[in-house]
Structures are given as C-alpha cells and as structure tokens.
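All protein chains of the complex are present and in place, except for one that has been dropped.
A, B and C are the chain letters, set down in written order, and residue numbers restart from 1 in every chain.
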Amino acid sequence: MAFIELRGVSKQFGGVRALRGVDVAFEQGRVHALLGENGAGKSTLIKTLAGAVQPDSGEITIAGQRAQLSPRSSKQLGIAVVYQEPMIYPHLSVLENIFMGQELVSPGGFLRRGEMATRATPTLTRLGLDPSILEQPMGALSIGYQQLVLIVQALIQGARALIFDEPTSILSKEETDRLLGILRGLRESGHAVIYITHRIEEVYQIADEVTVLTDGAVVGHFPIAEIGSEQLLALMSGASKRDYQKRSSQGRVTGAPILAAEHLCVPPYAQDLSWQIYAGELTCVYGLVGSGRSESFQAVFGHLRPASGRILLGGQPVAPRSPAHAIRLGIGYLPEDRKLQGIFADKNLEFNQTASVLRAFLQWLGKLDLRGLVRATDQGMREYGVKAKHPGVQIALLSGGNQQKILFTRWAKSKLKVLILDEPTRGIDVGTKAEIHEFIRRLVDSGVGVVVITSDLEEALQIGDRILVMRKGRIVEDLRGEALNPETILSAAIGARS
Amino acid sequence: MSRLLSSRNALLVLISAVIWIAFAAVQPSILSATSLRSMVVLAVEVGVIALGQTFVIISGGGGIDLSVGSIFALSSVTAGLLMTHGVAWPLAALTALLAGLGMGALNGVVIVALRIPPLMTTLATLFGYSGVALILSGGVDISGFPKGFFAIGQSRLLEIPVQFLLIYLPILLILLFVERASYFGRALYLSGTNETAARLSGIEVGKIRFLVYALSGLLSGVAGIVNASRLTVARPDAGGSANLVSITIAVLGGANIFGGEGSVVGTALASLAIGSVTYGLSYVNANPVFEGGIVGGILIFSVLAQGLLGRLQRARA
Amino acid sequence: MKSERLRSARRSGGSPGRRLGQFLLSREGLLLIFLLLLGAAIDIASSGSLLRFANLNNLFVNVAVVAVASIGMTLVILTAGIDVSIGGIVGLSSAIAGQLLTNGTNVLLSLGVFLAVGLALGLVNGILVSYVRIPAIITTLATKSIFRMLVFLTLGGVWISSIPFRLTNFFVLTRIWILPVSLVLTLALLIAASVLMTHTRTGRWFYAVGDNEEAARLSGINVRLVKTSGYALLGLLTAVAAIFSLAESPLVQNNTGSGFELTVIAAVILGGTELSGGRGTVLGSLIGAVIVALVQDGVILLHIQPFWNGVLLGAVILASVASSGLRLLRQRGAR
Partner (left out) sequence: MVGPKRSKVHKVLALAASLAIPLALTASAKTFTIAFVPKLVGIPYFTAMDQGMMRAAKAFSKGGVNLKIIYEGPTTASVSGQDRFVQALVNQGVNAIGVSANSPTALCPLVDKAVKKGLVFYSSDSQVSCASNELQVVQASPKGLGYAAIDVLAKDLGGKGEIAFISAGPTATNLNQWMAYMKQRLKKYPGMKLVSVQYAGESVSQATTIASQLISAYPNLRGIVGVASTIVPGAAQAVLEAGMKGKIAVTGFTDPNSIRPYVKDGVVKQVILWNPTNLGYLTAWGVLQMLEHKAFKAVNNVPGLGKVQYFAKSKELLLGAPMVIDRSNIDLNF
C-alpha cells in the first residue's frame, strides 16, 4: 500500500488552477520523481503535502488514514520537506536547528544538548558530516550543507517520507553526487523519497518511477524503465512533436555587439565573464539556479557591483552605479521574482506599468503628465493583450500571467538598447507564455538587444537564436543555430562529461 | 472615482462632525467662529508636522520620525536666539527653517547611508536635538522678539488665522500636488510599496527616503516657528508629544505603517478630527487627563479600522 | 569556497586563552572593555567620586532598575518587537500598588499586586501585538498614553507619599557584601534569564521566532504565544523595576516612570540586541544598562550641564547601532 495517496486533489489561486484533480501515490522504499516545468504545479503539490496549502477538493491519505494536513500534523505523520532554499534559523546552532520544536528536555524544560548531540551523531555520520558541525551557527554553512542538516533533522524527527524540492539546482557536482547517494540510502532504509526536479538526467540516475505534471495536471506516470527521456521531455512541455534541431537560425547578425562584458567578476556569484550581445538576435542564458546567471546580469544592471572587468554598451565602456543609472544608459531588467521584485501589489496597473518610464512623462516642476500615463498604460494593455478592465485596477487582482504582461510592458515600452528578461515566463500558463514569447520576438525584431535568462531548457531552445550556458559562475558554452541541441546544453550546464 | 473623497476620508469628515455635535450638546456655545478659529490655530502646528510624518511613513522601510518634536523645539530656539541677538526676524525664521531641514537631512543620511533603522535613528536624534536645544537656550525661555515676527502666528487675514491661510493651506496644496501629480510622489508610493521592485524600476529609493526625512525636518521647523510666534516664546521643551500625536494623525488619516499607503488629505482631515477632540475636551471642561488616553485609543482603533476596511475592500473585489 | 566557509567556522573553540581572546573581541567583550574605560575615565576625571560609597550604592540601584526591565525588553526585541509603553507600566503599577502600601495593606500582598498589574498590562500589549496584530510600535505608543491616563485617574491629583520605609530598608539599604538587595535580585533574575534563554527549550523559541518567524511556525512553535509571553514577562519585570524605583524614591507621582522606556531600549540596543530580532543576550543588556547608568552618573559627577545627558545618550545609541549597521554592511558585501 502506498504511504501517501492523493486522489482528485485540486487547488486554485485567484484565477490560476494550480492543481487539477491530481491522483498520485508515493510508496515507501521507492524514489518517486515528480517532473514538470516551472509552474506545472509541483510546488503547490509539495505545499499541500507539507500542510501549508489546503486543497479545494480531493482527498489525501497517509498510511491508509484520511488526513487533513496542517504544518504540524504533516510533520507528525512523518512527512518532511527539504526546500531548495532551506528554511533555517541562521543565528542558531546546527544542533538547535535540527531539534527546533522537537527538543529533548529534562523535566524542568532544560535542553539536554549532550543527549541531542548523541542522538544526532549517528545520522550525521551516516550522511558523512562531522559531528563538530553541531555547534556552528547554521548561517555559516553553505546551502549544500544546510540541506544535509535538514535531512538529518527530518530523519531524527522520524520522517517516513522525504520530499526534495529541486535540491540539486544550486549544488556543485560533488554535492549533487553526494546527495543522490544519500537518497539511495534513504530508499534502502525504507523511506518514501519524493524527488522534484526538472532535470531529466537525474530522474534516470535515481528514480524508480516518475510522474509528469503539466499545468497542474498529471499527464503521465511510469516506472522509470518504461519511458525514454524524449518522451518525458515531450510530456513536460505539453507538446510532443516539437523539433528543436529544425529551429531556423534566423536573426543571424553581423556588426558590433550592442552589449558586451569583458572579464566581468561579480564575487561570489560569477567570475571572468566575457560575452557579446547583438541587437536583432535573441540571446538566451541558460543555467541552473545558482549558476550566477541572474547575478551577473544584475551587475550589468547596476543592482550588484562587479569587482572587476568592463561592461561595454554600444562599444562604450559603462559602469552602471544603480538600476536608475543603467536605465538612463538604456539597459532594462525584468526581475525573476515577480511578487518580491516585480509588482507593486496594492497599486493599480498604471502605477505598475509606468514605474520605469516615469521620467518620460515629466512636465514642469516635477509634474507628471497624468493623463499621458493613463493613456500610455491603456495603450500598452491593448498592445500586449492584458485582460483587465482599465488601468485603475489593482494589479494583485490579476492572474499571474496578466501581471507578468504588465511587467513586460513596463520594460517593452521603455525605449531601451538592451533588455534583460529574467525568467519572463516562470509560473504562468501556457497560453500567456506563448504570447510573451511572441512579444519578445517582436522586441528583438525591432532592434533591441534582448537577453532571456531561463532555467527552462525547452524555452531556451524554443525561442533562443543563441544560447549562452552558465555553470558555477562561468560561461561554459556559447551556441548558435545548428549547434543548439539539448544534450550539449544540459551536460554543459550540469557539468557532466558526456 | 475621485480619490479625494475616498470612503476613509468621508468617514473622517463624519467623525469630526459627530465630535462637534457631541461637544455642542454639552456646551452649545462651542459652535462659533471663534471656537473654530482657535481649534484651527491649535491644530495647525501639529498638523504641519503630521504632513511630513505622513510622507515619512509612506516611504516605507519602517519609516517613522520620532524626532519631530525635538526638531520643532530646536528650530524655534534657533529662531529665538537669532532674534534676541538682533538678527532681523525674516532672516532668523529662514535660518531656523534651514536648521529644521538640516536636522531632517541628518536623520535621512543616517537612515539611508548607514542603514540604521529609522526608529533607532530618530530615537537617538530625539535625545540629541532636544539636548542641543537645552544647551543652546541654557534651559530657559527665550522671549522678546520683534513685533513683526508675531504676525506669523497671531494675525488674521479675512478673519482666517494667517498660519492656516498662508502657511498650512499652501503647504497642504503643494504636498497634495507632490503626492498626486509629481514624479516624487509617484516614486514615494512605489518605494514604500515594494522597495526592491522600485529600485529595479530605476527609482532611487535612497534619495527619495532622504528627501522625505529632510522634508519632515523642514515642516517640523515650520511648526516650531509658528509656535514661537504664537506663544511669543521659544522653549527647549516644546513639542514633547508631537511625535505621538503626529503619528496618530498620520495613521488615522490612512497612512500604513508598513509603507506605500497614506494621503495628505487624509492626514489633514485626521488633524481636524484630533484637533476637534482635544479642543472640545478643554472647551467642555472635561478632565484633561482623558486627552492622552483618547488619542491613544483612537490610534489603536484607527489601525484596527484600517485592517477591517482593507479586508472589506478585498472581499468586495 | 563553501568548504572554506565551513572550515573557517570550525576554527572557533580552541584553547581557553584563545576563547578569552574571542570573548574580548565579541560584542559583549568590546562593550565590557568600553565600560571599564568609561568608568575609569569618569572616576579619574571626577577625582575618585565614582567609586565613593554613596555614589556606588546609588549607581547600583539605578543599574538594577534599568537592568531588570532590560531583561524583559531583550525578550521582546529578540522576537522583533518593541515596547515603548513600559514607562506607563511603571507609573500605573506604582499608582495602584502604592495606594495599597500606604493604606497599610500587607507589604507582600501589595508587592504581589504590583507584579500582577505589570503582568496584566504586559499581557494587554502582547495580545494587541500578536493576536490583534497591530504593529508593536503603534500598539505601545497608544497604550503608553492610555496607561498614563489611568495613572492620572488612579492618583486623582494626589501623590502617594507615605510609602513604608521598609521598602527602602530592604531593597536599597540592606546589602549583601557591597551590593544592595535590589541589584542582587536583579543579578539573580539575570542569571536565571540567561540560563533560561540559552539552556531551555522555551528560551530558544524566542530566538527562533525572531530569527525566522515562518520557520518557527512551521516547526510547530506557537509563535503568537511566544511573542505574547515576551510582552507579559516584560510587564512583570517592569513592575519589579517599579518596586526598586519606589524603594529608592518612595513617592508616586503622575509622571512616575515617564521616559523609562527610552533608557531601557537604549540599554538593550547598546547591549547588542538587534532590532530585527533573533540576536542578542541578556548579559549584553546588563552591560548596556551599566553604560547608560554610568553616562548619566558621569554627567553629574563631572559637573557637566545636565542638558548634555540627552545628547550623550543619543550619541551613544547612534554610535552603537552604527557599529552594528556597518558590520551588517560589510557582511552583505559590496551592495
């Protein structure tokens, strides 16, 4: 019998259906991979299991019992989640992090640190960690180690099912290998391991079975031996017949690069980067989370300060001091985290869409052309098909896709030389995604130098004229046209020798 | 759809009306032009400070200015000392304004450049500025100002107190313009709503915040000068409760303590409401000790109401 | 790079000598050094007045008053809160319990009422902040003036003056070695709190809530309860401070306790507790309390105009917060 079983689980956020009647079962002693693109519903599924999100309909059974999950009961039932960005207490020690909420105490409520340490040591050693780590502040550890500490925590707290949310995306090769070894060990000891990833190659390395999610629905469930990687890719992208190799290498450009980096260092994220971006060509930057792709371009945008190297804009060296300065120079950047870095949630569409172009509407004494702003917003909304009644609507009331369109419009209307789009289609529905791809293409054709940063390989292959692959803060591949193929790119990105 | 008459502002007008009616029931004679004038005169000073406080709170990042009362006192002491040393009063007033501006700017620099939380910074300068005011004045009243200076706080134009007509109203209108129609206002709201998004949209959040604290200092200086002119003395201990009252007014007027929300019109109406309560209480000879408690109660109530209004709006949408 | 971080962190510990060195370079250590220098400077400049008995005893009681409340304030600030109403709590608990004391009610009973009032007022703050969810600064600004109003109403224009001398005799004039009972009690409470904060489950919850509230909630910690109990304990300890203060100057006025919050917050911030929560120790706050008391003492001993009190205190707070702000800046790197 499966340890965890979901039947017909659905969840809707605002207008977005994050989960649509999901049926899936997770067994003990198995590694079950959940595969899907960003926004396919994986993280909602995890949150549901962790009790952080309550499903609208459907039922969940744990060990044969129907369960109403809350963060507490989920933990008590033996479910533990290791998030990609570990949830930690940075100022507290590793020992305290491991036992938080489950402390061993003597009758007076006093912590029995010695006993806790003794209790933790075997598990630590099992995962190859030195027990001396226990006294260190959690914040001093690297993320890879923090993840391991959280696995220790889960095991000590008696977890029977461990969910891993894209754990390897920010790990080095060695760390990844070590983690995969640990997962195998967990399987041997009879734990249910749920492994969320969008890396197909890892699925083959570790999983016993795989479930593919697309747009919130399960589109396939297979024992790993019964499915090939191309089929998986096809299922993930929701279209089975896309042929990346045939992509026309249109937009080949000649002439001087519009934006270039020379030996750019942005410690600790990126080292010695050199690249050129051409107008009229869509450059995708592909890399895993933590490869330094976002940070290196944030340096170009003046949000981070490079330690050394040069940035050339239209052949002239520039040193953006701040985003404001970069925008004045003609560089734009659409950030990756829409909610935290992009939208002004309780403000209306006009505020949101015009935030970066306000200066263009200045009249006298700092006065803004208010009517002009509304008109521009209205026009932008029509041009990019934003589904909302009028510019006075609060942006938080829009779907994620429409919010993203507003943000896209914010930059598309800014009259820039270079626009950097960081994960422009993360977490939005397929239809809007296609629309945004279309808009990006239009922008490229209008002569703007466009960079799309993505961790979605299909997206890169689908829209990129050229793909720069980053790994661990360096450019490892620079491919165009015929050379674009998934295997090369993927192996370059994860550092596999193929 | 005019934002001028939002439901909150209408509520504030209603509250003020109810307050006056209630007081009139106790003491009918309160309904007179003289009373209204007195109330306005008394409300103007803290009202001006509250306008600055509102912008500070809107700017976000834990924005709060506890030092307004001390800036108020030090500015008036500055003006007073200059005048008693023979400086012409317009020059003295101007210098005092610059002093207020400078003190606010110092707050701004510390908050923006050294990244010390506003609460801590302005707590420290609250001590600091009032200490300097005490040192400069030797702790005593400064008085004996030239006659012309008293025009600021004591004269009337068209039967309307000058400090309302020629100081408060113009400031209110300018700030209303800034808030609704200027680049600065737009950038202010954006900075307060989502600091990172604003920065990434090319808004210089640091500059905006710096200016907001400088403005708060300037307006506290204005209030200090009006006060010195009205009372004919400059005192180092003036403005003691200005921080509490100005924050109460701003929050009551709709400023969200987490930034991004608030309006000068709301603040002006809230000044009216608070001014009515305090004036009315003294007029009907109520036990004066209720005043502080009532202001505190209104503060808690207004935050609760804000949360409720927000929830209602969201529910309606 | 990552393993390097791990290794560098592992380097801590080591021989006792090195540990001492590390302590001296920690915030508490630096503060202690600063404290000693400040004390020495004041003593020398005032030609030995600092260490004279009468002054020392007064200084000790003042330290006790500030330090005992700063224990509670540390708890509150650790959970990323703040309480500016404690001056009102001092006033109201003194006003209510003071009347019992002058009426000849049993002293122990009156002291019990003292503590009960403090606890109740702290609870009010805690509930408003964590359950009703009004931001701490707003809540306590409001309750500060409400408590003060209640002080006026309780006293009704009369001061409470005939506080039994037994209070002074016990808390101020009775000494254990050279320390007045109030300070001994404070130190005992401080040690207890320190043990509680570092060695018990409940103590670590305060750190956890301030360090990562979301994670704490997910760990099954009752975040609201932890926060509320912080304010409640602060209320209780503020009442203790009020008792010491009443023993030192046995008169209750309408303005009793006003401004106390600023002194205590200054002490806690000086002691290295961060306003953003999750970091700080009660030991640090004790040192902060001593520094604050010393600054105030020094102003008088050195015959500086008392107006400088505020300026100096403001400057000390700013310098101290600036130093931790700069440290944060360095940690964050170039940004």
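Heads up, the rule we're going with is that a residue touches a chain if its C-beta (ideal position, glycine included) is under 8 Å from a C-beta of that chain, and two chains touch if they have at least 3 such contacts.
Treat the numbers as computed from the prediction; the structure is a model and nothing was measured.
For the omitted chain, the shown partners it touches in the full complex are B, C.
Among B:L11, B:A24 or B:L42, only B:L42 touches the chain that is left out of the view. Touch with the chain that is not drawn comes from one residue among C:P250, C:G271 or C:G314, which is C:P250. By the touch definition given at the top, chain B reaches the unshown chain through residues 27, 29-30, 32, 34-35, 38, 41-42, 45, 134, 138-141, 143-144, 150, 154, 227, 230-233, 235-238, 240, 278-279, 282-283, 285-289, 291-292. Across the interface with the omitted chain, chain C contributes residues 46, 49-50, 52-58, 62, 148, 152, 155, 157-159, 161-163, 165, 168, 172-173, 245, 248-251, 253-256, 258, 296-297, 300-301, 303, 306-307.
Note that only the chains that are shown with their structure count from here on.
For the pair chain A and chain C, the distance between mean C-alpha positions equals 44 Å.
For this pair, chain B with chain C, the centres built from the Cα atoms lie 31 Å apart.
Those residues of chain B in touch with two or more other chains do not exist in this structure.
Under the contact definition stated at the top, not a single residue of chain A touches 2 or more other chains.
Chain contact summary for the complex, chain B toward chain C: residues 64, 110, 114-117, 119-121, 123-128, 130-132, 134-135, 139, 244, 247-248, 251, 257-258, 287, 289-297, 299-300, 303-304, 307.
Per the touch definition, chain A reaches chain B in the complex via residues 301, 303, 322-324, 326-328, 333, 335, 340-347, 351, 355-356, 358-359, 362, 365-368, 370, 392, 394, 397, 410. In the complex of the two chains, the chain A residues touching chain C come out as 50, 52, 71-72, 75, 87-92, 96, 100-103, 105, 108-111, 113, 132-133, 135-137, 140-145, 172, 267-268, 304-305, 307.
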